[in-house]
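Removed: one protein chain of the complex. Kept in place: all other protein chains.
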Amino acid sequence: MIDLSIRIGSLELKNPVLTASGCFGVGREYSEIYDISSLGGIVTKTITLRPREGNLPPRIWETPAGMLNSIGLANPGVKSFIETEIPFLRDIECVRIVSVAGETIGEFVELVGEIAPLEEVDAIEINISCPNVEQGGLTFGTDPVVITELVGKLRPVTKKPLWVKLTPNVTNIVATGKAAVDAGADALCAINTLLGMAIDTDTRKPRLGNVTGGLSGPAILPVALVKVYELYREFPEIPIIGIGGIGSPTEAIAHMLAGASAVQVGSGLFSYPRLPLDIIESFEEYCDEQGFSSVREITGSLIIPEI
Amino acid sequence: MIDLSIRIGSLELKNPVLTASGCFGVGREYSEIYDISSLGGIVTKTITLRPREGNLPPRIWETPAGMLNSIGLANPGVKSFIETEIPFLRDIECVRIVSVAGETIGEFVELVGEIAPLEEVDAIEINISCPNVEQGGLTFGTDPVVITELVGKLRPVTKKPLWVKLTPNVTNIVATGKAAVDAGADALCAINTLLGMAIDTDTRKPRLGNVTGGLSGPAILPVALVKVYELYREFPEIPIIGIGGIGSPTEAIAHMLAGASAVQVGSGLFSYPRLPLDIIESFEEYCDEQGFSSVREITGSLIIPEI
Amino acid sequence: MPVDILSEVTCVQNIADGTFRLVLDAPEIAEKARPGQFAMVGFGSPFYDPFLRRPLAFAKAEWGRIEFTLRVVGWGTALLADISTGDQMPILGPLGNGFEKPEGRAILVAGGIGLPPLAFAASRWKDVVLLYGEKTASALCHLPHELECEKDIATEDGSDGRKGLVTDNLEEHIKKKPGTVYCCGPVPMLKEAVKICRGLNVRCYVSLEARMACGVGACMGCVIPAINGYKRVCKDGPVFDADEIDWEALGD
Partner (left out) sequence: MPVDILSEVTCVQNIADGTFRLVLDAPEIAEKARPGQFAMVGFGSPFYDPFLRRPLAFAKAEWGRIEFTLRVVGWGTALLADISTGDQMPILGPLGNGFEKPEGRAILVAGGIGLPPLAFAASRWKDVVLLYGEKTASALCHLPHELECEKDIATEDGSDGRKGLVTDNLEEHIKKKPGTVYCCGPVPMLKEAVKICRGLNVRCYVSLEARMACGVGACMGCVIPAINGYKRVCKDGPVFDADEIDWEALGD
């Protein structure tokens, strides 16, 4: 029997497969399709202090082996979220992570303050990497000094694990990762989407109402893997959650080999809603094949041939 | 009749379609397949001061809608290049650009000094964005201060146009672009490859001998477009050469709409060696459809709907 | 409750200009699918381009089989039309709210490839008139032939049926025998139908389209402007009361 369980800091997950923020709602819709309690965990859509309508449609555009989105953090705001969505999370038997984003450090503090007391929430993901909003988002995620300050202010607010979700749209992800780790982040999530755009050459207009959007899907897998690899080499002790480009179990395994302790499946859900379940199964087979007794042995077991 | 000619600074090109560095050699091989003089221009493989064997194979890996390469600037060195390749360029009736990369500013100066006197060369592309070498490459391309110094030192060495090729692996390409422009660059080329990696989950080894490589091909189109768009909005007067993800004429047109004055076709050549010719043809049709009399009218003619 | 299955193609047929009939074995979906609902149809390829599934409305659902009528408008639909009998296709469905069955008469207004969900409704409901318009005779689809309801078929060039637009006779039909109007087709056609319905003060439902990623309501990608905020086409729709929609913001 292969041990599929992992630990991310103090949290125990029954397996290392989660769903990524913004691609799974709170799981309500997907729970109609399969039992989401068999996942390792779920990350909710990013919640903000006030309700957000989100960006002008169209918000979705398909690109070669990927997609652009410019949802713009559409969500009902934390108050309404706690009232209407948190009860749904109560009976979900996997780790439940709420993703939050503020426009200011003060807003982040307030948000974490609201979420922290909820026993339906096992960890909080700090989204400082959304490319689709004017305030917050990338302005936070690209500056190590701001990240240190932000995470430093959040750390005292809660004992719950704080995961920090990093953007790949930086020169040096190790610097932004280090800023988060130094200030007390429990885990690093990498990556959020790459900034991108698409153009309708017939109308000469952008394909997205918001002009630019975030690129996700298998197209970005090579970028995601290198970011996870860079972070893992630098912080072998900090759990890394690999996100980006997972369209089949192979890519999830690649993330783990590069150094991820767990993975989140994002837009791959749209092609294969059951993909997380397939990945869990494949991890078991893979451990068997490789002679591993625990899925934890996959993490970082990439072999770099000596040159 | 549609006017296909463009100007990049003082240089006149008969059309805005070039081949990208590293994907076309000096054109020798492709000249066996079609008449490369019908292109707008060609950019040679990047040349260094000393010969380089390049990186350990495998150097190529296919990814979803793209590819990774870790060639590592394999080239015979500038001396041998001038002897063996420059004569081939003599009779090519399109704009001939030599790409150069040094490991130090001194090397760059020396290289440009060697290339500058050659009448077979119409412009020089400064490659500060190769992700596949340890010295030079990204260390130059990510720091605006270094870029200003570098381009500032190169500017007095030659009257030939200096094009600076930017990397997308930065937080802010407008900052690196500005550094180049302020120091006297005649054009900005965007983008070089995105840093990426791929893993063979069976052997647990990286797919590339050099572990990481550069991602190119249609997968990166959305990223390339947004970089061109950002640069064009900031520097409407500076010619931008759009590179990245061009796999069919549509993507070339998209680059022009986003703000490129010309395009370079890179790995799209591998799928369709004749792609540059198809693009030239399509530009003519496109101008007809859109009621443009010159291909120059496409540049930056993206319509941003008011919100 | 939608299911996500691999479903076997039992029939592919080119039935009109660029228009294909796809029949699939999918008992779990067939027993649940209602008119106006749709499925997210995948390509079942190990490659990642195209990446997203395509939304297709049910044209029929009976005897354990589901049927789509597919019009090729881009490369994704071309690829779907190129499948063969015996192939396995990933199907997620049924999705969306579907049409609500009216009390009395139903006046169905179908423009072009808007036909399938309305033909499905016509096959299940009583007291129905189906108005169906196409550009030209060769684009007309087979579905109406299989229906016994009252029909009013128009082509823009008059090459078959009445010459004109599908909405030309809508006012007349409503006046002759009032009922609830259900529309599916290009936005300009919807707008025209809505205008007519408003003039006559009859209730009008429209089935809308939007680019979709998840298809289940999770990603907020497929929103359209409604009177009080954005609505998700995949989950809150695709069928909306015409009065809910902010028609001006919707564009064409």
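Each chain carries a letter (A, B and C) given by its place in the written order, and its residues are counted from 1.
We take it that a contact is a pair of C-beta atoms (placed from the backbone, for glycine too) under 8 Å apart; a residue touches a chain by one contact, two chains touch by 3 or more.
All figures in this text were calculated on a predicted structure; none of them were measured in a lab.
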item: Chain not shown, its touching partners among those shown; value: A, B, C
item: Option from B:P58, B:G77 or B:G184 whose C-beta touches the chain left out; value: B:P58
item: Residue of B:G25, B:G77 or B:G152 in touch with the missing chain, whole complex considered; value: B:G25
item: Residue among A:P64, A:G102, A:P131 or A:G300 that touches the chain left out of view; value: A:P64
item: Hidden partner interface residues of chain B, rising order; value: 22-25, 28-30, 32-34, 45, 53-54, 57-67, 69, 71, 74, 217-219, 247-248, 267, 269-274
item: Contacts of chain C with the absent chain, listed as residue ranges; value: 46-50, 75, 78-79
item: Residues of chain A in contact with the chain not shown; value: 64-65, 218
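Just so we're on the same page, only the chains that are shown with their structure count from here on.
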item: Most central chain, judged by mean C-alpha position against the global CA mean; value: A
item: Best-connected chain pair, where connection means C-beta pairs in contact; value: A-B
item: Gap in Å, rounded to a whole number, between the CA centres of chain B and chain A; value: 33
item: Where chain B and chain C are represented by their mean Cα positions, the distance between them in whole Å; value: 46
item: Junction residues of chain A - those touching two or more other chains; value: 63-66, 217-219, 247
item: Residues within chain C bordering two or more other chains; value: 47-49
